[in-house]
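Missing here is one protein chain; the remaining ones are kept as they sit in the complex.
Letters A and B name the chains as they come in the text, with residue numbers starting at 1 for each one.
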Amino acid sequence: MAYVAIADRDHDIEHHDPTTFITKYIWSQDHKVIAIQYSITAIFVGLVALVLSGMMRLQLGFPDSFSFITPNNYYQFITMHGMIMVIFLLTALFLGGFGNYLIPLMIGARDMVFPYMNMLSYWVYLVSVIVLLTSFFVPGGPTGAGWTLYPPQAILPGTPGTDWGIVLMLGSLALFIVAFTMGGLNYVTTILQARARGMTMMRLPLSLWGIFMATVLGLLAFPALFVSAVMMMLDKALGTSFFMPAIVSMGEQLDYDGGSPILFQHLFWFFGHPEVYIVALPAFGLVSDLLSTHARKNIFGYRMMVWAILAIGGLSFVVWAHHMYVSGMNPYFGFFFATTTLIIAVPTAIKVYNWVLTLWQGNIHLTVPMLFAIAFIFTFTHGGLTGIFLGNVVVDLPLSDTYFVVAHFHMVMGVSPILVVFGSIYHWYPKITGRMLNETLGKVHFWGTLLGTYAIYLPMHYLGFLGVPRRYYAMGNTEFMPESAFVLNQSITISALIVAGFQLIFLYNLISSLRNGEKAGPNPWRATTLEWQTPDTPPKHGNWGHTLPEVHRWAYDYSVPGYPDDFIPQNVPADPSIPAYDQGSHGPDHGTSS
Amino acid sequence: MTFALVFLAVIMATVIGWLLRQSLNTQPWQADDPLENRPGRGVIAVEPAKIALLSFIAVATSLFALFLSAYLMRMKMADWSPLTEPKLLWLNTGLLVLASIAFQLTRSAATRGQLPTVKTGLIAGGVCTTLFLLGQLVAWQQLNAGGYFMTGNPANAFFYVLTALHGMHLLGGMWVWGRTTARVLAGADARSVRLSVELCTVYWHYLLLVWIVLFALLLST
Partner (left out) sequence: MPIAVVLILLVVGSLVFHFLSPWTFTPIASNWGMIDTTVDITFVVTGIVFVAINLFMAYAIIRYRHREGLTAKYEPENKKLEVWLTVLTTIGVAAMLTPGLFVWAKFVTVPAGATEIEVVGQQWRWSYRLPGRDGEFGSVDAKLIDPENPFGIDPGDPNGRDDVLIDDAIVHIPLGEPVRFWLRSKDVLHNFTVAQFRVKMDLVPGMVSYMWLEPTKVGEYEVLCEELCGIAHHAMRGRVIVDEPEDYQAWVDSQSTFAEIQARPPGDAALGAASYAVCAACHGAQGEGQLALNAPKLSGQDSRYLKKQLRNYKLGIRGTHEEDVYGRQMQPMAATLVNDAMIDNVVAYILSLPDTPAPATISGDIVHGAKLYVLCANCHGKDGQGIQMNAPRQAGMSDWYLLSQLKNFKQGVRGEHPYDLHGKQMGFMARTLHDEQAMRDVIAYINTL
């Protein structure tokens, strides 16, 4: 019995619409509802983490002025801020939120392949978030080991939250990994098996390529975090010595012996570096689609973009130890990892060029999503280039563990992906809710966010050059540090608070536009991809009414010569009266393959 | 980490290789390319559940490979002192092989629609697996009685962790087995459980392979 693709047997599959409020909105198996649940939860914890960063900035800008920020609290705040932002906000939002919403719609499917598992994924994620937040209320509070949770310090006195905090953190991560794996298996299988007729892999919008590759990375990389979490939990709870060598802690001999803290770091970064791309690749994909749609031009070098995503994904597994140049590991590893790290700069640079070249000779509509996309190119270029400093092993020597690192990674995997998140929300909100977000508020939000964050992070790099170490509760009196550095720190704090304030405008816009937003048509941006071609807006359960769409072209047919409109949706068949675009007549390298 | 890297390289190479094959020799901007628009083009001709299982196996492989990497790295430290594996493990290995064989037989029976064989096969597989798991527990007790405590030495700790992890994967499989067996006993048609049986079979073979690798590593070090 030959296997028939899902799209080809759509009519034989029974579809049940949920009827009660609970099955529709709470225990929902609809990918769109799950996506919204994921997004709301992620944005909520993200706001918690934002507040934490505000408190940290208060302490750094105005040391010893706030009695509620002790060193204990401070280190708890940085730990929770980092972990929440990286895992519970960005990973969950890009894959659980955007991934869930866009995958079935963009490939022309009715839902994920395993809707029940998809629902389970969200609920386990919710539990992991609750477990994480519970640690604020247990004796000793959350762990203050830094988001990298390096042993031995993560489980020894001298660090806050070594009783309960670290246990809850590790437990919460383990749950998150389970949730992610359930979601991830779904995303991969759905993209591979549920694509509509004619939707080949090479016709997928780049958003999905980014999400797909990020999911693959996540599935393979999260086990490393799981392994290290399990082993650390055993070291903590049962007293094994996986990571714990012989230690004299606070004048007391401990029972550990022989373990290797470096082993943990290898495992952690084996997950931790791909994690950067788990966040970055979806952002790369989404921003490509934003740029193309709003510049009314095909994405430049689509195949190159796909290959770059594959190359980055593959290489991301062999660069992890560039986080460990000064960790005390065998220094000869430095040669290998510096080389691989700088090689990864090449495909990344190609992506940047192609984004800019997409704008070139375009017809650029400076809508709010487009502004965010352009700002992304700016901040990502900045953050990517400073990454070359840190990846080059000797340059890392003076800069490692300073504010340069903090500025770099916030620029490249904080600000940049968040700008894409904003742009994407402005872009897809009309599809999700049926209404537009307010444009004026959007622009105010945009300018505040872009200028404010740059005012935070550009100067921060220079604090790093000066030698200000990261993860310092207070700089105190340090001889080589001029008074002006403290003034700079204050200005950074003020910028940070202003940026945080601008996010309130965004939240207000999100909520008020639900009621008051201008009604959007099915395709307000005149975009080609399938999600804009649904019969209903917002799409109903099952997405496509009676018949699934059939795909006839790639996702980037903007301003095709000879057509009256400047866009042709993917489900529109070719018009035989108009000659097809011939690559050969536009370049000297006539040929069908590369 | 070399161990984990090799495994991941193989997995990544497979994924990327397949994806590249999708992209080379295509001109994505061609609309209604007759090559592209055939039904099911690009979709792998197997059930989604199997794709999901294979993906999960990739995840589990990554997990075990990383644990083994950690094992090999930790082994180099001075305080490592290998434990003597209980002879019982050989018997357990035999049980797991039997379970695998039982599933393989069930699978062919299910494809042919032979309900009685499916029933016996499933039950035999389940019984062997349960015995294997119990056997592992007994092996733990023997080790404990022999003074090989978890905290005594990293070699002991790794033994308990790796066997526990493997056992938990089997337990996960037993859940699917339980549902399938219940359906069969409730009178389901052999063909209707074919997919579940196939998934179980693949999973059991995989876990047998994992066990053999683990066991070989534990014995040799």
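One rule holds for everything that comes next: a contact is a pair of C-beta atoms (placed from the backbone, for glycine too) under 8 Å apart; a residue touches a chain by one contact, two chains touch by 3 or more.
Being a predicted model, the structure only gives us computed values, none of them experimental.
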Missing-chain contact, candidates A:32, A:197, A:382 or A:410, resolves to A:382
Touching the hidden chain in the complete assembly: which of A:61, A:285 or A:459 does that? A:459
May I ask which residue of A:58, A:126 or A:262 touches the chain that does not appear here? A:262
Residue touching the undisplayed chain, where the options are A:38, A:277, A:320 or A:473: A:473
Looking at the full complex, which residue from A:6, A:233, A:359 or A:406 touches the chain that isn't shown here? A:359
Residues of chain A (touch criterion as defined above) contacting the omitted chain: 63-64, 67, 70-72, 75, 144-146, 150, 152-153, 156-160, 245-251, 253, 257-262, 295-298, 300-304, 326-328, 331-332, 334-335, 338-339, 342-343, 345-346, 349-350, 352-354, 356-357, 359-366, 371, 374-375, 377-378, 381-382, 385-386, 388-389, 392-395, 397-398, 400-402, 450-451, 454, 458-459, 462-463, 465-467, 469-480, 482, 484-485, 488, 556, 558-561, 566, 581, 583, 586-589, 594
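By our rule, only the chains that are shown with their structure count from here on.
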Approximate Å spacing (C-alpha centroids) for the pair chain A, chain B: 31
Per the touch rule above, chain B residues touching chain A in the complex are 1, 4-5, 8-9, 11-12, 15-16, 19-20, 22-32, 36-37, 39-48, 51-52, 55-56, 58-60, 62-63, 66-67, 70, 73-74, 77-80, 150-151, 154, 157, 161
What residues on chain A touch chain B, complex-wise? 2-8, 113-114, 181, 184-186, 188-190, 192-195, 197-203, 216, 219-224, 226-227, 230-231, 234, 238-242, 255, 257-260, 263, 266-267, 270, 298, 302-303, 306-307, 310, 313-314, 317-318, 551-554, 556-557, 568, 573-574, 580-581, 583, 592-594
